[in-house]
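Working notes, beginning with the structure itself.
Every protein chain except one is present and positioned as in the full complex.
Labels run A and B following the written order; every chain starts at residue 1.
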Amino acid sequence: MKHFWALLFLLVPIFGVLTFVLAPYYNHSFPRDISENGRVIDQLFYFILYLTGVLFVATEGALFYFMWKYNGRTNREPVKYSHGSHTLEVVWTILPAVTLLFIAIYQMNAWADAKMRKPDIPVTAEITGRQFNWDVRYPGPDGILHTPDDIILVDGEIHFPAGEEILLSIKAADVLHSFFLPNIRMKQDVVPGMQQYMWFKCRESKAEVDIVCAELCGWGHYKMSGRATFEPRSEFNAWLAKKSAEQQAHRITQATP
Amino acid sequence: MNDRYSMRALALVTATAALVGCGKSDPPPFRLNMTNVVAKQIAPEHQQAIANILGAMFGTPDEPIALKETGLDQKKLDMAAGPVWSDKVGAKHGLYRRHCVHCHGISGDGRGPTAAVLNPYPRDYRMGVFKFKSTYTAAEPTNLDLTKTLHEGIPGTAMPSFALLPPDEVAALVEYVKYLSIRGQMERLLEDHASVELNAGDKFDPANDPAVQKLVMQDMLGPIMESWNGAKEQVINPEDASIPPDNRPAKELEASVKAGRELFYGTRANCVKCHGPTALGDGQQDDYDVWNKAINDFFKATDDKIGQIASLKTDLAKAQGDDATQIRQQIVDAQKEFNERHALLSSLLLPRNAIPRNLREGVFRGGRRPIDVFWRISSGIPGTPMPASGPAGEGAQGTLTQKEIWQIVDYVHSLPFEPASLPQKRPINASEVSTGE
Partner (left out) sequence: MSTITADSHAHAHGEHAHVGSFLSTYVFSRDHKVIGIQFLFSTLVWFFIGGLLALGVRWQLAYPWSDMPILGKLLFSAQGGQIAPETYTMLFTMHASVMIFLVIIPILAGAFGNFLIPLMIGADDMAFPTLNMLSYWFMWPAFAAFGASFFIGTGPMSGWTSYPPLSLTIEAQKFWLVGLTCVGVSSMMGSVNYLTTIIQMRAPGMTMFRLPMTIWAMFITAVLQAFALPVLTAAGFMQLADLTLGTGFFIPEGWSANNTLHAAGGGQPLLWQHLFWFYSHPAVYIMILPAMGMVSDIIACFARKPLFGYKPMVYSIAGIAGLGFIVWGHHMFVSGMSPVLGMTFMVATMFIALPSAIKVFNWLGTIWGAKIQFTTPMLFALSFVAMFIIGGLSGIFMAATPVDIFIHDTYFIVAHFHYVLFAGTAMGVFGAIYFWFPKMFGRMMNEEWGKVHFFLTFVFLNCVFYPMHILGWVGFPRRLADPYHYETFRHLLALNQFITWCAILMVASQIIFAINFFYSIFFGPVAGRNPWHSNTLEWQAPSPPGHGNFDFQPVIYRGPYEYGSPEVDIDYYPQTMPPPQNRPAAVPAH
């Protein structure tokens, strides 16, 4: 068939677009967003997706069309002996440049919010990534970190108050790790010797989501799973009190191992 | 290009690739404790007999047997055992291999492939010795102890926390660890028996010999199971009277810390001998824990064999007649043992000293609650040079009273917050911190 190759190339934009259109229906798109500001990232992603989608269809479509129309076996016309078009070059330089500049400026605010505008609130918890676990240290009743009443937990279950802005102090104990909360759309690499911060707000009153390590930290990189539990402030305080008491346990009861 | 030729070539290459790629691995077997076997020079036929006994009692890594006498739960063992990618639809399977085998090994010997890069090495369950538990020194851990280790991991080591696994999976893994431990302990007793009691050519077959059956089940397995089943009764419950009250006023806490400090530096507890006068763990650092000691002894004995063979050869030069024949036989035996030992050396992990804990770091491997630290001091850390300062059993007398141990607990808890323990701010690193606190 004379146009076999053109049709093969036509499958690229067809399947390319279909894949992205159908993926959300099979739960193969963004994980559930429980954060206050995560939707800015989602919206930016979709904006770029639609824009690049249009460009994708246009360019791949042009490629298909030219492969079809100018197929040497069917095209009887002489070749268009042209070395280029100055006008076209200017047009297809200026237009993409303006678009790219627009995207660049459009997103600066979101980036600043996520990484540069640290809120002036006390630290909710200090999280340390180590090979291969996430440890958390809460300030304890005195509200100050690194005092004897801190609550230190090493089982990867980290609770946060929901519905309020949270500031986390994050660090690494040994090698590079990365604290990634897919459902909050936040990620920050932690570097030994460097103090990092992360801030966000959960807009749901109750949620349990994964904490993922997103920077290769050794053979156990995959084992560093954690779970972030968001709950109302009152429940969070109660949980903290319970953990504080457990940490002070001088005896065992049937419930505690 | 000739199409027939190309088709034949294509077919040949594809067939080769398929053959190479589709070689499935055999189901993995349990391995005998070869260091012990070689060290005790157990004859091959006895090795086989031991393997058969263990196989009949405990099954294989793919198909474990929960022997009635052990009281283990077959369902839990089935969940933990077997390959990860199995076709048991709907059923959980292969938990041990998914989570544990690459460090702890298929036989629970702590020699999985990853073990070589870890510091400290993963636990070898086969001695039935566990470091972090709530029971008296010589007793086994309770189910709750093992569950806690899985829940919290062991901070300061590569053992991660498995708290996020569903409780039924954690319970299955705990059961499987016990299973591997019991099996390992059983193996050790069988090997001891073979090395001490059996001569070449002796049969060792409980299936066909009621006396051996009784020996194995009652005299060997019996005490093992008694110890495991009795662990619950061996839990150290501190007396209420000794326990400090909650929310003590600061002065009382200070006094307790001060008393603890004196005990720490005192001669009865003698903590500084190992933990050092600085509490940095820089006291005695050349001792071994039992697991590394076994390997170290194996290395040393192998080296000694060289000397032994040399001295036998000198004797041979001076000996005559029957003496000479005897010495020749000894040399042959020694050489055979040396060869077996030498062949095993490359598969062993290099022995490491037991380094006492740096108490100023604030990392508590066995748990940081006061009761956890109490247990460490009271019953020591079994298998390591950390001795028990409390009583050895119910009703016995220890070196320290419970009240004194609580005071040391308070002191140990205060150590990471002493000014000397906190991160020191040096001018050269002040700008390292990216955004100040």
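Please note the rule applied: a contact is a pair of C-beta atoms (placed from the backbone, for glycine too) under 8 Å apart; a residue touches a chain by one contact, two chains touch by 3 or more.
Keep in mind that this is a model prediction, so the values were computed, not measured.
Visitor: With touch as defined up top, name the shown chains that contact the chain not shown.
Guide: Listed by label, the shown chains it touches are A, B.
Visitor: Sort through A:N133, A:Q188 or A:Q247 and give me the one touching the missing partner chain.
Guide: A:Q188
Visitor: Counting contacts across the full complex, list the positions on chain A that touch the omitted chain.
Guide: Output for chain A: 5, 8-9, 12, 15-16, 19-20, 23, 27-31, 40-41, 44-45, 48-49, 51-52, 55-56, 59-60, 62-63, 66-67, 70-72, 75, 77-85, 88-89, 92-93, 96-97, 100-101, 103-104, 107-108, 110-112, 114-116, 131, 174-176, 178, 180, 182-183, 185-194, 196, 209-210, 212-223, 225.
Visitor: For chain B, which residues reach the chain that was dropped from this view?
Guide: Spelled out for chain B, the touching residues are 1, 5-6, 9-10, 13-14, 17, 20-28, 31, 61-62, 83-85, 94, 97-98, 101-102, 105-106, 112-114, 116-120, 156-158, 426, 428-429, 432, 434.
We adopt the following convention: only the chains that are shown with their structure count from here on.
Visitor: Just the number, please: Cα centre separation of chain A and chain B in whole Å.
Guide: 40
Visitor: Touching chain B in the complex: which residues of chain A?
Guide: Contact set of chain A toward chain B: 118, 123, 130-133, 135, 146-148, 152, 154-157, 169, 193-197, 219-220, 223-227, 246-252, 257.
Visitor: Provide the residue numbers of chain B that touch chain A in the complex, in ascending order.
Guide: 114, 117, 134, 144-145, 147-148, 151-153, 155, 158, 160-161, 163-164, 235, 237-238, 240, 243-244, 246, 362, 368-371, 374, 406, 413-414, 417, 422, 432-435, 437
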